[in-house]
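Just below is one structure, and these are the notes that go with it.
Apart from one protein chain that is not included, each protein chain of the complex appears where it belongs.
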Amino acid sequence: MIIDHPLLGPRDAQEFTYLGDASLINRPDWQSENALSEFHDYLYLRDNPAGEHRELWYHEQGDRSWLVVTRNTTTHEILNVELAHDVAKAAAAERSAQ
Amino acid sequence: MTNGNRLKGGLVDRNTSLNFRFDGNNYSGYQGDTLASALLANGVRLMGRSFKYHRPRGVLTAGSEEPNALVELRSGGRQEPNTRATVAELYDGLDANSQNRWPSLERDFMAINDRFSNFLTAGFYYKTFMWPKAFWEKLYEPIIRRAAGLGSLTGEHDPDLYDKGFLHCDLLVIGAGPAGLAAALTAGRAGAQVILAEEDFHMGGRLIAESGALADISGTDWVAQIQAELSGMGNVRLMPRTTVFGAYDHGIYGAVERNADHLAAPAEGKPRQTLWRIYSKRALIATGAIERPIAFENNDRPGIMLAGAVRAYVNRWASTPAQSVVVFANNDDAHQTARDLMAQEVEVPAIIDTRPDAPDVEGTEVLKGAEIVNTSGRLGLTSVQVRVSKGYTRDLHCEALAMSGGWNPNLGLTCHQRGRPVWNTDIHAFVPGEGLPVGQTVAGAAKGELTTDAALQGGAAAAVSALADLGITATQADLPAAQDAPVSLSPFWHVKDAKRAWLDFQNDVTVKDVKLAHQENFTSVEHLKRYTTLGMATDQGKTSNVGALAVMAELTGKSIPETGTTIFRPPYTPVAMGALAGRAVGKEFHPTRLTPSHKWAEEQGAVFVEVGNWLRAQWFPRKGETHWRQSVDREVLQTRNSVGVCDVTTLGKIDVQGADAAAFLNMMYANGFAKLPVGKVRYGLMLREDGVAYDDGTAARLAEDHFVVTTTTANAVLVYRNMEFVRQCLCPDMDVQLISTTEAWAQYAVAGPNSRKLLQKIVDPEFDISNEAFPFMACGEITVCGGLRARLFRISFSGELAYEIAVPTRYGDAMMRALMEAGEEFDVVPYGTEALGVMRIEKGHAAGNELNGTTTALNLGLGRMVSTKKDCIGNVLSRRDGMNAADALALVGLKPVNAKDTLPAGGHLMNMTGPIDAANDQGYVTSAAYSPILNTSIALGFVKGGFDRKGEQLRLVNPLEGQEIMVEIVSAHFVDPEGEKLRA
Partner (left out) sequence: MRYSALRIFKEAVTGHKGWTPQWRDATPAEAYDYVIIGGGGHGLATAYYLAKEFDAARIAVLEKGWIGGGNVGRNTTIIRSNYLLDGNEPFYEFSLKLWENLEQDFNYNAMVSQRGILNLVHSDAQRDAARRRGNAMILNGSDAELLDTDGVRAMYPFLNFNDARFPIKGGLLHRRGGTVRHDAVAWGYARGADMRGVDIIQNCEVTGFRIENGAVQGVETTRGFIGARKVGVSVAGNSSRVMAMAGMRLPIESHVLQAFVSEGLKPFIPGVITYGAGHFYCSQSDKGGLVFGGDIDSYNTYAQRGNLPVVEDVIESGMSLIPALGRARLLRSWGGIMDMSMDGSPFIDKTHINGLYFNGGWCYGGFKATPASGYCFAHLLKTDRPHETATAYRLDRFMSGHMIDEKGQGAQPNLH
């Protein structure tokens, strides 16, 4: 596969290490009342969709960026690639706005 | 033998005669021959035996789809089993042997199977060989295994080299027949980056196999002309002998180029084959079509061939399988075979055409509406029996038969991403359907357009259209006029009522087998294939699958497309494993990482050990030492008594900088780092988010905003990855930057009571490293040896007064030598990973064997380190009940009750009484060593509730090696439990 890195352009997927669902960015609050069950769901449960999947890839043999790749799990077509740092910053900003 | 069946003309070089051997007999052929064409020219029809019934077989095809003519080529480590004679280029001295026969190809003992074929029907083995139970493994299976298989490997190491490479292009054209050449020409002239890959060693496809494909120029001449033009284009790469075997995601194709298979052996230092990964923006499948046989009684005798293959042998290789050839077909195309043979003065007694309205052919008789009902000839065809009309049969003498049931587009590559072909009723064959791999189009016969004219025009048009997608304007190249007679074919799959009519030649699957499968409800294609082994041979059913589908369709009353099609999977044709491995074999399997002191250690005669990709000194044997233990004991004792030095460069090192560096590490480690003062080091434990401990190390605070983190050797990459994850994904607003410096610094542990004295000779005098100024867990940036910048950490893995000193990597070798020289007066000793391991076990430090991915801080006795007052990776889930049970495993020390006993790591621990079984398991031994300080074997291990069981005796059992040893649970800190030495 080829991943179109937002900073570096098209790179072979072999340069990356795969982690999994991009929901791993949304780590729960450790002080929440239901922290244990929230962390359980966060770490262990997955939508695992057949179709569009937002997922984390790490450019280990490249610039060390974590990327959020939107990819179809039935065709492997890649629909979007973002820097995970941007995604996480936006999510954090949204959280603090609430 | 002579070239008795050699004809005039052809693309063989009659000036270059080549000698070769087959089954020990000497023959000769010409440059340009394949093994198959040369054998045919020499009058050899019998080339192999079938898999199951060991039926005598000759060549069926003229290409890579060959099911029958498989040979063992070459010998020794170069012996290649199952090589298709049809694609093996002849070279001088070629030596091939037939396979899967004993004692000889002519007299094969296993042909007895053929006599019992009525008992050996599809899937018979699922119904028998079950009694008595033990006989399957002892008797039946060994017999079956010996009988099965085709060619053999010698077991010797393959001596050849294989390479790998990457290629990029705008347009990858697969197949250099009329469609592919027209496409490459069109794209090449437009200036696009083009790769033209052709599995054959000669470009041209059917253009060089047919006598009259083009109107005004011979196919061969046109191919030569186009090839010359393409060769002159810098933007076109011509790749003959290159098989594109797989279509992978995003336009990436796998291809193997056979660089030296046409030579007796590759030239010195040159590869035998090269694996190419071709990154294409667009790809054009121009792979042509594969002719299909007709199933009739005994349709598998040597001499029975596909009609198109016979034409290829006659026209391209100037060889005929025999001097008398009958044609059997359901289409006009095969009639050309008769014409081409007759043009070369080969006798064609008749054309048998299943169509009542078949056209006439000048020079021979066309038996219309006829079919072959049987054939004769044990080791080669001698005659065919033809049913001319009901009740009336006729024998025709002939030594070869050219048959044709029509052509199937060769569309495997279009289906590698699970695209399904669709049925085309004009040509009665599957053609590419929806769901082609991204960027792929198809042209020519592969698309079902079976005329030369359509192939030329379609190929050029496909190139124009593919390039238009890329914004490249191309105009269709000028192409010669060509044959454009429409396909005239009436579907005919098998002659009814045959007793044994072959569909899959190699695996011996007959029409009857398909009937039996249907009878037993194996009607889906996948079931049919698996139950009968149809299409599972080395040719993957290229000549057989569609015919079998047609038979099944008849039986079920469904149409062929309703019956289905099997899935095409890579590789398109079998690929040598050597090519897929490339250079990553032997010592080059993984890269080897060496530390800066490696050369020095070699000079000392060190024994090295693989640690991940690193090579580390394991111990340093001295003169007179005959056993590794002697060396290791000495290294330990000398370190503990005076001073030792160990290269610890392999530890992961990560620089952490930024205003939030401390807050960041507070998040990474289970224990607190926020308040660590500048100039101090702290031991840190990292958890996974699931609360399991996975790495430990130290973090040294060099400045308010600057830490240096070390990790274990094994986890250097993982810890860094996880830190980047936390930085980028979980704490995106923190001001912190990371860089791995593992390879930037050489680092040495200097341990032992004299370590300070030694270092004082190295460290520049302006830096006070006395115990007061530089106590245990101090760190600092210093200079050594008169101004070389270095980092010093007062940390200890051995339990001794110890330091780790780091210098830039390029000074690593010099540093090691300087330490050794400065230490001479203290009798300094270098120590390797074994002594390192012994000392850490003596001190009770956890390492990889304890941090095994299932143990928690609690298990390790570090439960109190996990802060509950801050957020950090893993602390929430480490609180789960199941990880905090009262009898949780606890890391303890173990020593033998009888001091002479040796404790094995990996032994399990049982209470002193009770049965020895899993239910009574109390834990296991993780690490064990001989302690030269304590003069006994010691171990670390996990014991249920072990922290409260000190002094208790257990049985250490090792049933694997028949051991049972009494041990006592002790503190894991065997030496200096109070830590006085390291603070001295």
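Each chain carries a letter (A and B) given by its place in the written order, and its residues are counted from 1.
Keep this in mind: a residue touches a chain if its C-beta (ideal position, glycine included) is under 8 Å from a C-beta of that chain, and two chains touch if they have at least 3 such contacts.
Here the structure is a predicted model, which means the values were calculated and not measured.
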{"item": "Residue among B:Arg688, B:Arg701 or B:Arg791 that touches the chain left out of view", "value": "B:Arg688"}
{"item": "Candidate in contact with the missing chain, chosen from B:Pro81, B:Gly369, B:Gly433 or B:Gly679", "value": "B:Pro81"}
{"item": "Option touching the unshown chain, where B:Ile112, B:Leu153 or B:Ala215 are the choices", "value": "B:Leu153"}
{"item": "Option touching the unshown chain, where B:Leu555, B:Met883, B:Ile933 or B:Val970 are the choices", "value": "B:Met883"}
{"item": "Among B:Gln540, B:Thr563, B:Thr710 or B:Asn754, residue touching the chain not depicted", "value": "B:Gln540"}
{"item": "Chain A, residues in touch with the chain not shown (by the definition above)", "value": "1, 13-14, 17-21, 36-37, 40-41, 43-50, 53, 55, 71, 73-76"}
{"item": "Interface with the undisplayed chain - residues on chain B", "value": "51, 77-82, 100, 118-119, 121, 124-131, 133, 136-137, 141, 144-146, 148-158, 160, 162, 164, 246, 248-249, 252, 254, 275, 277, 416-418, 512, 516, 519-522, 524, 526-527, 530-531, 533, 537-538, 540, 569-571, 574-578, 580-582, 584-590, 592, 609-610, 688-692, 694, 848-849, 852-854, 877, 880-884, 904-908, 916-918, 921, 924-928, 957-961"}
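The definition used in the following text is that only the chains that are shown with their structure count from here on.
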{"item": "Complex contact set, residues of chain A against chain B", "value": "1-2, 17, 19, 24-25, 27-28, 30-31, 35-36, 39-40, 43, 56, 58, 60, 64-66, 75-78, 83-85, 87-89, 92"}
{"item": "Of all residues in chain B, those that touch chain A in their complex", "value": "249-252, 279, 417, 438, 689-690, 717, 721, 724-725, 728-730, 732-733, 871, 875-877, 879-880"}
